[in-house]
Structure formats: structure tokens, C-alpha cells
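Supplied in C-alpha cells, the structure appears directly below.
Note that one protein chain is taken out, while the other chains of the complex remain in position.
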Amino acid sequence: MAYMHIGKDFVPPDVVGKVTGRIKYSEDYSREGMVYARLLTSPVPHGRVVNIDAAEALAMDGVFGILTADDVYPDGEPQSPGLKVLTNEPTLVGEPILAIAAIDEKTAETAMAKISLTIERLPFVLDPLDSLEAGGADAYTGGNTFVFREGFAQEKWTTDQVASFRSGNEPTAEAQQSWAYGDLEAGFASSDFIHETVFSTAGYPHMSMEPRSAMAYWENGKCYLHGTSQSLSAIAEEMAGIVGVPLEDFVFINEATGGGFGQRARAGSIPSMAIPAKLSQKINRPVMMRVTREEEFTIGGARQGLQGWIKVGFRANGTMAAMDLYCISDNGGKGGGGDANSAAAGVSALYQTEAMRFRNSSIGTNTGHRGAQRGPGENQIMAIMAPIMDKAAEQLGVDRLEIRKLNAAQNGDVSGQRSEPFTSAYMPEALELAAKQFGWEEKKGRARQTNGSKVRGFGIGQGYHNAGRSGMDGIIRLMPSGRLQIHNGVGNLGTYSYASTSRAAAEVLKMPWENCDVITGRTDRHLPITSPQDGSNSIFTNTRTCYGAAQDLLGKMKEIAAMDLGGNPADYDIDGARIHQIADNTVGMSYAEVAQRGMELGGKYTGEAELPEELNTLTQLSVSRLAGSALMGIYHDPRHNNNPPGFAVCLTEIELDKETGKFQILDMVNIAECGTVVHPQGLANQLRGGAVWGIGLSALERHLYDPQNGLPASSGFWQSKIPTYLDTPLNIGTGWVDLPDPENPVGARGIGEPSMGSVSAALNAAISDALGGHLFDAAPVTTDMIINHLADVSSKAVPLAQNNFRG
Amino acid sequence: MPATSHDVMPDIELYQPTDEANALELASTLGSDGWLLGGGQDTYGWLKDRNKTPAAMIELTQIDAWKGVKEIPDGVEIGAVTTLSEIAKHPLIQSKFGLLATAASRVASPQIRNVGTLGGNVAQDARCWYYRRGLDCYRAGGNICYADSPEGLNREHAIFGASRCVAVSPSDTAPALVALDATMVVASSSGQRLIPAQDFFVGPARDIVNMTVLNEGEILTAVRLPNAWANAEFYFEKVADRNVWDFALVNIAAAIKVSGGAIEDARIVCGAVECTPRRLDAVENAIRGQQRSEQLAEQVASIATDGARPLNYNQFKVPLMQNLVKRAIRG
Amino acid sequence: MGEIVRYKRDVWGEEVILGVSWDLLWVIAVAVLVLLAANAIIMAALANKKMDKPSAEGRRVLRHETIDRLFHWVMAASVLALIATGIAPILGLRIAWLNLHWMAGLLLTFVVVFHIIRSFFWQDFKSMILGPKDFGEPFDSAKKPGKYSFEQKGMHWAVTVVVLAVIATGVTLFLQIDSPFWDRTNSMAEDTLGLMFLLHGLSTLALIALVATHIYFAIRPEKLFYTRSMLSGWISEDEMTANHDTSRWSPKEAD
Partner (left out) sequence: MNPKLTRRRFIKGVIASGAAVTSTSIWYAANGAERPAGSVERLIRINVNGQMRSVDVAPQETLASTLRYKLGLTGTKLGCNRGECGACTVLVDDTPSYACSVLTHSVKSMRIETVEGLQSANGDLHPVQQAFVEELSPQCGYCTPGQVMAAVGLLRANPNPTREEAQQGMAGNICRCGSYDSYLNGVMRAAQIG
């Protein structure tokens, strides 16, 4: 299909601001009389604040006030998991206890030292298995796990059960969560190769480049909050609730977000933004709270670590007959995270196993709070699975690419707990494209070839994420000037999907892009509700809303044209910013004229009547404030059917030096299967960025918590090991299958998360290949692990420990 | 119980002497209240965290006499506040002492090398994260080591020469200087002393608080590289987790003189395995007079780690160090 | 600065004891010097009134057996080594002191254990018992002691208490560092560890004071024969009768 905008590159409106430094992140704002807040955070991994004596600090010159949990929660803190704004019951080191406002940061820090904090220390735990053990400490007051609708509870195994799992056996304790399909026993019985192992993957922090700083002030009863988010409109209502202000009196300003990766999607994952708002209200001055890197580490979220047991059976021809997965998920200090379930759904989707059982127990630890991080679950498990696939291929004598094609998801396939069909799926095509672009057939013979101390390794990886939602709203306006204003609440965090999804509206109206304005950046520009820009959903979800709103507008335009120029609306079409009769295109109106006419007519044309039912509260508010201002397209998106998958395939070649344990990535291609391509440059960026993240997961990144005292070691970039320019390939090849999905009006599905899983999988497989098929059953595989393996050194480290990941 | 996330520079005086005498006098007057400031890349973190609280900084980089590379009768003298970038790119260093040029080019990141100085790189403090977090460990004047214990995170720590503290020498240039048999020129208001690079560093057994033998009031002003090791066969390698920023898991600097096909003399030094750069005398002795070959490399590598005492999580440093020795000898 | 205890922050930022304030070293040094100087002045003043020194000639009686003399000097050497190695880093001397320190400490522990066992079974334990009536001794010049004078018993028991304290705390601290016999653990709570350091430091300070006093008296002219006896084993009969009550101490003749 020939599109005007879809599949074409464009210059997103914010990119010039990014290269000139003019675009503003929350910390770049200032306000007359603004003061600075700093956080006093918990020194202990688990404790209870008994007393706060701030008298001396408050008596200092230049100190304006403090905010404590008692101010935020006058009726007591809610007994629920998740980060609090401030807390008196810290369950991890670094959790904010109070904020202090002063004339500058230095004074605030000095004042902080004068606050006397009395904390009762409580037992803490860093490894879920330690907590599961009878007599092990519980991370939370009231237990080590949270049961939905019931509250905190205690989950314990017998000492033997823990020891047995630790020594590599299938866990025997009953899991908190489980689902299954197919006949597992028959599957294994019919298998010719069965692989069974325990595995562990490390948790690690998001570490977005922009710390989650926020600035707030109050004016005429309204709270203005400059913050950071993955979606302005999805976060607004809940954030207003946390601040304690009616939605109509809350303005959230967020022109640009310095990275989200899952932990700025919902207000609940970033409640710290309420601190400057509350403090500003209390001391009646604008308050800037700059968040430091260490604080960003602590409250910025982290991927869940998984410890688990997996058993996979393959038939002689290479088809996966059965898969049994049991996970212990590290829920960290504040609960939260559903990585294990996504991991299971992911392997089910990618490998189309005939029978599957999934079991999981989620256990808290006094470590960084966990929540969704780019491909939560899927991207860890793919790094474990890919080398197992290669092992099966080797044992069964099947080509490594073929075994993946054999088990690949195709149109008509189903996956997951509910055996839900895909909206469309072209994994074999993606594998083929990747193999072709990479030159798999020509190169694969080089696998395990040595050159001095160096050895080649190849890896094939696949990534998956459920990548599309629906049920959101769209607002667009045709201005009397003839310009199209597309209101979009998707956050601006670097995917450019706030702009690329808006182009679906321009596409419908055949509107030149230079005549379009994307209205975003602050909620008082009146935005419709969007899904949080997480779960790789934006491109699917918000092209639907923008497309729908444009269709609504188009319908109204046709009605107006028919009204004024005669005939039926169906007799009209659009072209060149004009609406005209199909029969005689000289009879028509310019977009400006139709907009002006719409405004004269008012009512439903200007958003003053006949609004779609089920509009979200925020959308209703926005529409009510825009009503009468232009000819409006307003749309509520109905639910879509089936599961829109995002798929990616990566092929890579590495050269691993067996003497240093280091490897270089010689070649890498990362291919997307995400429906119709909407924005090629943006998609390429997702594929490249996902690759860098995949390298981090597979080789570098992990939480480090000192088991002795619960202190985080990886609180800065020094120990967090974000991949650098020199840890990543000189070129990352990209490509896409580009076949439309039927559930999206422009055929698009999401890609952000799968683009990482494909690489974490491929890289782990390549390392394993270079080492002659050795399976680490872990991620990351770090330099020291490779050296230890090659030198036959058995580390004393507990193999399943993920937080203190091999020291 | 104040536990705050400090992040901004607290009030500290700054002195910017432009002549040597003034700097030495300030260093002597201020004593331990004065913090010697080179490029500052190992300074501001300490100060922002308020984990070190000197009253004043004495900036040494405004003193031209302590900057630059110049030829001296017996070799080359490098001013202590010459930046690492300049050293890495300097034609004289590249042509005669390529070992140091390579080592300097592997430090941290380009921007840090642009500002960081040679003096700062060799005099930088331990990188044990417990210590950097500001914990009152032995090195900070306390009575405990958090890293050397069954559960301590000690993957990056020492396999040799530990004495209560198990921190390692973090420098990339220090092993190169020891391998090149450099002389450290140390000045104070009472005069100058010359210290062989090998003796410039001190381990925890002798001094658990400092990493060099510099006394209060003393300033490292220059490093002299003797011609004796100019244009030897050099080998430098750094193995770190990430190829930018990260400190070495193990690094190696070797200078080998070959004449008539046989190794006439050699100096081989490893960093990040001990609190000081570790000179591998036994290996040097074993290879003197031998042909440089794969066979020789294989034979002697294990000598390098005789007496190693790995901790729980750093056993990998033993084979890694052996492998690096092999590579250095193999050439 | 007048503090006795140094504090630090534990791993979670709570204040705990770090150890003794080494400023007390100077306090002890000054106090001991003043005391000993005062004693020296008094002794000098009294010297004129004193009788002639008993003769070292003539029959010799055995005061210390070889093994006990050996014990004494080994102990003395190890204590001096411990003090020297312990103080060196405090004075800022860069020497590798710790291994020497614990080796000397082990030696001290070993000989002290040996001495304790020997004193119970093979030595005249009673001769060292400090009874209530001994306290009259310094005030009654007619009263003479048995084998050991009041001062000697006092010094012995003071040293006993202090050395046992130093050893007990020292061994505890020894367990906190790596040694050829074990790898260290962080098993002791930081506040307990600090308390151990404090007690070790305090007992060290006391020991330094005692050692200084002991050495001072050992080299006092009127007591020098005791020092000689610790070297050679014997004192003369003259010296014995002048200073001891032979009904309470009847040593055998020296070889």
C-alpha cells in the first residue's frame, strides 16, 4: 500500500531541540523564588523510623522546611507494595525518608547532616532463597510476598527443599502461581533430547540517563509539576491523586524524558515526583528536586532477577515437545514485577512448544525496587533459552537456524496461558531475512574456528513481546487556519512515537506533515488518554487512536461538505488539503474553510456534543476545554482481537579470546518483525538500542548488593556497567519484514522490547558456541565467569545467587 | 544517623599557585588540610560525597614547570601534571616509551584522559567500593575490612600482599612506570628526593591509609624515564569489564630487551593484583637468557602467581594473570 | 583533645566505638614520667638515711629457677615487641608491623599459659599470694616479706590482670584478621569489635605504664640485685636476710 507518511522518515519536531540543547527536561526549568530539595534516604536495608529530629536543621539560615512520610500520609502509610512518596518503613538502602528544602543544594546537604534520625533495624534478606528458607528473614513487615487482595504474607520452604533446589534439582514446593497447557508428560515421553537445568539471571537497574528530577509550584490553586514520564496523559490522573489535587487543577509538564525503559510509565513507579509538589505546597515556594545518580539507582527501578529450573524436551526432528519452567522471582524491596510470567509467555510464543507448564513464586528481598524493564522476563529467559536451543540442535543433528524455523511462530499460531492467537506472525520470514542479511550460510562454517587464543562463536537469538493495546482515545483538531493539530499524550522519551503515531492522522487526512502540529509536552495543552508508553505498545495503540480520530474528523468534514455543497458525505474525498466531490473535484472546500464552517456549526463538530461514549476522564476534560476551538476529531478506540506480537531476530558473530575472557562482536544484524514499518529511522534506532541493551544483559549488567549489610555497590555507572561505545559493535545491521498486521489500521505492531531479547539471546548463544557449547545457564556471562570456566576454576560463589552475582 | 545522598561540592578553599615554591610552601603549611589537585578526576567524587573533607585544594596544574615532556641527559622527564592524553600522543613517548603511551591511552575515557594527569593517575586512591562509599574501613582509619570476608564482594580485589585491606592498585600507568624503571621526583619545601617507581607505592602492611610513600607536604613533580629501557620490546594489556571507564581486573606492562634472539633483561609488572604494582621478579629471572617463544611463555606463566592468595570471588585473577604473562612473553 | 574513646560510623552510619584514643598514650607517658620522677626524687632524698647496701658476696641462694628466668625474659621480649609494633603505626612509622605483632602475641600467649600451668603445679604458688596482711608491709619497716615483697606481688598481679586482658582481647582481634591458620570473617558485630579494640587499647596503655614502672624499679640501684637474680638466678644470703623474712622464705642454695 502506498502511504504518504507511513514508512517514511521525517524530522521529528523535537530533534532539533535535542541537538541544540534547547529542549527542556524537568531539571532545566527554573522559577522565580525556586528553592532546592534534597532527600534523606534510608541507611539501612530494612528498618522503622522511630524518630526524626530536624529542629537544628530547620533553624539553619537558608532552610525552608522538610517533608516527611507523616506529611504525605497523615493517616499512615498504605500497607501495600510499591514505592511510597516517602516512607517511615524503608525496605531497601536509599529509600527516601524525608526531603529538605533550602536556598541551594549545598545548604540542603549540610542541613541534612544535622537531622537526627532514629531507626529501628529490622532483619533483612538479599536472596529470595534465603528468605524462603525456614527461619530466613522477610523483606517486608508482615512477610516476604504480597498476595493480591490479601496483603503481605509469608512463604516458606523446608530447608531440604531450598537445599535441593540450590543443588540443581526441580523445586518441590508448591508455587504461588502456575498455568499449563498440553500434555507435559507425554511431551517429555516423546522427546529424544531433554535438557534440564537450574539457571539464574541478574537483576539490574534501569539507569536512565536523566535522573527523575522534578520541579513543582502552585499558582491559583493549581499544581504545576515539571516531571518525567513515558506518557504524560497515562500518568496524569494517578499522579494528581498522589499529589492530592483534583485532575482539573493539575498540570503536568514534560517536554522531554531522558529515558524510561519501563519505570516511568505509571505514576506508581515514579511517586517521588510528588515530593516537590507536596513540599512546594507546604512551604509555598517553587521547589526543584534534583535527583542524583545514586538516588536514580535506588528509586529508578530494576529488572527482576530470576532463579529457576527449566526442562525442555525436543523430538528427533527438532520440534519442541514440552517445556517445564519454574521460577523464583526476586521482587526486591517494594514488591512488584511480573517478569516470570512474561518469560513463560515469551518462550511459549517464540518456540511454540506443544506442552508447557509454568510455575512461579515471587519473593521479596531488601534490594532495589523491581518493575518492568525493557522486555521484562522475556529478555532474560531468551538469553537462557538460546544456548539450550543450540545444544538441542547439536545433539539432534539439526541446523541451528532450522531448529528455530521449525519451532517458529507463524500466522494462525497461538501462545501463552490462554492459547491466544496472534494477530499475525511472520517469524520464519524474519529468520530468513536475518540469515540472508547476515550471510549465515556463508559464515556459519567459521563457528569455533580458532586463531591463536581467539575463537569464533555464532549466535542466533529471537525476541518477543506482546506489543499492542487498545481502548485509548484520540483528539485531533482542524484549525480555522487549515493546520492539523494532533493531540498526543505519548511521552517523548526517544522513540519518537509521539510523532510517528500522530502521522497516522496526517495519513488519513492526506495532510502534508509541515501543516501538522503535534500537541504534547504538557497536560494543559489538552491531551487524550494514551496507554503508558510501555510494553512496546505505542505504535500499535496510538496509531489506532490517531487514525480513528482522523476518521472521525474526516467523516465530519464530509458531512459539512455535503451540507454546504450538496450530495452525500460519501460523495466526497480529500486531496491536497481540500475536500471535494469525487465526481467533480473542482467542487470543494479547503481544509481551512471546512474548519471555519465547522466552528460556525458547533455542536458535535467542535466537541460540544455527541461525544463518543466511554471517553476517559482525562480525555473528557481535555475535550471540554478544547470544545469550540476547532473542527474536532474525537475517538474512543474499541478493543482489538488477539495478541499482536513484536518479534525480532538477531544473528551475531563474536571472537572470544580464551586468555582474557573478553570478546569482540564482529558482526551483528537485528531484524524486526513488527508489521508495517511506520518510521524507519525510529525503528532502526530501536533495533540498535535494543542491541546495546541486549549486550548489557548478556555480558555486563548486574546488581551488586553486599550480602553482609545490604548496601548497594552498583549505585553509580562505575559498577552498573552500562555498555559503552567500545563494548558494542562498530555497525549493527538492521532490517525488517514489513508485512502488515490486520488489527492495526496502518498494519503496525511494536518492537522496543523484542529488539533487545533477540540480542541477549544471540550473544549468550555466541559465547556458548565459542566455548564449545558450554552452558552457563546464567546472564550476564561476565569476563571472570568465562576465565573461571576455561581455567576450570570453580568459584565458591553460590550459583543461584543473583543479587551478589559472583561478587 | 545522617545518611544522605551527597552530590554537590561543599565549601572548600582553592589555591592556584603558579610557581613551584609557592605550591610547596602551601603544601607544607596546609599539611593534611590541603588536598593536592591534579586533574581532579579522583578528587571531586570524594569531596561531593563528603567522604574526604580537606579544607583546601592546592591546584598543581597551573605550574608550567611541572607540565610537559622534555628530554634530559639520561632519558625523558615528564611533568607530573602532564595530561594522560598528551602523554599518549606525545611523539617522544610514543617513539621511545610506547609502553607508557599505550598505558596512558587505556585509562578511563577520553575526557578523563584529557584532564587527568600522570601524577594523579599514579597517586590515585584505592577503588574498593566499600572504601569509596565512605565506610570507615581500615583504609579510612577504621578497624574492619568489609571486602575480605566470606560474603564480601571482592571480585576486584587483591590476590597478593593483602594485610587487612585487600584493595588493589587501580592505575594503568603505574605498572608501565615500574616496568620502565622510572624515577619519581618528589619535592617538598625542604628539598627534593628521587624514588624508584617500584618503591613509590606502599602496601597496607606498611601503610594501610596511603597508597604512596609521599609524606605530607611532598608533591610528585615529575617522572623520569631512563634511556636504559627506551625502545625495548613492550607489551601492555588491560583487561576490564567494559572497555571504557572501568578499572583493570588485571593489567600488565612488560619491557623486554632482546639481543641476539635471547632475552637480555626484562621487567614485567602487573596491576590490580596487589595494593602496589606487582613486579614479577621470578618470571623475569626465569626468562633471562631464554628465547622469546610460546614454549617459554607456557613454561613460566605459572611462576607469576606463586604465592597468590585469592579471595572468594577473585580466583579468576590467577589464570588471567598467568595468561597475560604468557602474552607478554610471547610478544 | 581529652577524649578516651574514638568513635566511627558503622556500615549503616550508626556511631560505634572504634577504639581507644591514642592521645592517651601521651597522657600515660607523662603520668608515668611524673610518678617515676617523684619516686626518684624521694628515693634520692631517702638515700642518705639508708643503711649500707647488703653485700652480694658470700653464700648464694636460688631465687629464680632457669626455666622461670627464661619465661620472664621471653615474656619481656614479647611484650616489648608487642608494644613497639603496636605503637609504630600510631606514630606514623611505615613498617610491616602486624605479622610481628601477632607473632609476638602468640609467643606471649604461649609462655603465659605455660607460666600459669607451671605456677599451679610446680612453683610455690603461695609465695605470690597477696593477702590482706601484706598491705601493712610498706608501712612497717620491721615487717619483712617472704619470697616476694608487697610491691613485687602487686606488680605481678597487676601485670597478670593487664596481660590477660591484652591477651584475651588480642586473641579476639587476631581472629578478625587473616592468618596462616584461618581466613578472617566479619562475624563480630562492629560495636563488639570496637569494644574489643577499646579494651585492647586500654589494657595496652595500662601495660605500658606497668612496664615502664617495672623497668624503672628493676634498674633502681637498691633493687638491682633482683634484676641480677632474674639473669643469674641467685641472690646473696646477705641480700636475702636484709630484705626477706627467712621464716617465710627458705630457698635452697644456688648451684
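Letters A, B and C mark the chains as written, and numbering starts fresh at 1 in each.
Just so we're on the same page, contacts are C-beta pairs under 8 Å (C-beta built on N, C-alpha and C of every residue); 3 or more make two chains touch, one makes a residue touch a chain.
Remember, predicted model here, so these are calculated numbers, not experimental data.
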Discussion item. One chain is left out of this view; which of A:M207, A:C516 or A:I539 touches it in the full complex?
Written reply: A:M207
Response to the item:
The one residue from A:I6, A:L39 or A:L493 touching the chain left out of view is A:L493
Worksheet, complete the sentence: Had the left-out chain been drawn, it would touch subunit A at residues 9, 11-12, 14-25, 27-28, 30, 56, 110, 113-114, 116, 207-211, 256-261, 290, 292-293, 493-496, 681-682, 684-685, 688-693, 716-718, 722-726, 728-732
Worksheet entry | Footprint left on subunit B by the chain that the document does not show | 2, 7-17, 22, 25-26, 29-33, 40-41, 44-45, 47-48, 53, 55-57, 59, 61, 85, 108-112, 114-115, 140-141, 209, 216, 243-245
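In this text, only the chains that are shown with their structure count from here on.
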Item to complete: Tally the contacting C-beta pairs at the A-B interface and at the B-C interface, and name the larger one.
Response: A-B
Fill in: Chain at maximum distance from subunit B, centres defined as averaged CA atoms
C
Discussion item. Quick check: how many Å separate the C-alpha centres of subunit A and subunit C?
Written reply: 70
Item to complete: Indicate the whole-number Å distance between the mean C-alpha point of subunit A and the mean C-alpha point of subunit B.
Response: 41
Discussion item. I need the residues of subunit B touching at least two other chains; which ones are they?
Written reply: 1-3, 146, 149, 151-152
Discussion item. Multi-chain contacts only, two chains or more: what residues does subunit A have there?
Written reply: 43, 708-709, 711
Worksheet, complete the sentence: In the complex, the residues of subunit B that touch subunit C are 1-3, 135-136, 141-146, 148-152, 162-164, 202, 205-208, 213
Worksheet item: Which residues of subunit A touch subunit C in their complex?
Response: 43-44, 121, 708-709, 711
Practice prompt. Could you please specify the touching residues of subunit B with respect to subunit A in the complex?
Written response: 1-11, 50, 129-130, 133, 146, 149, 151-155, 237, 239, 241-246, 249, 312-316, 318-320, 323-324, 326-327
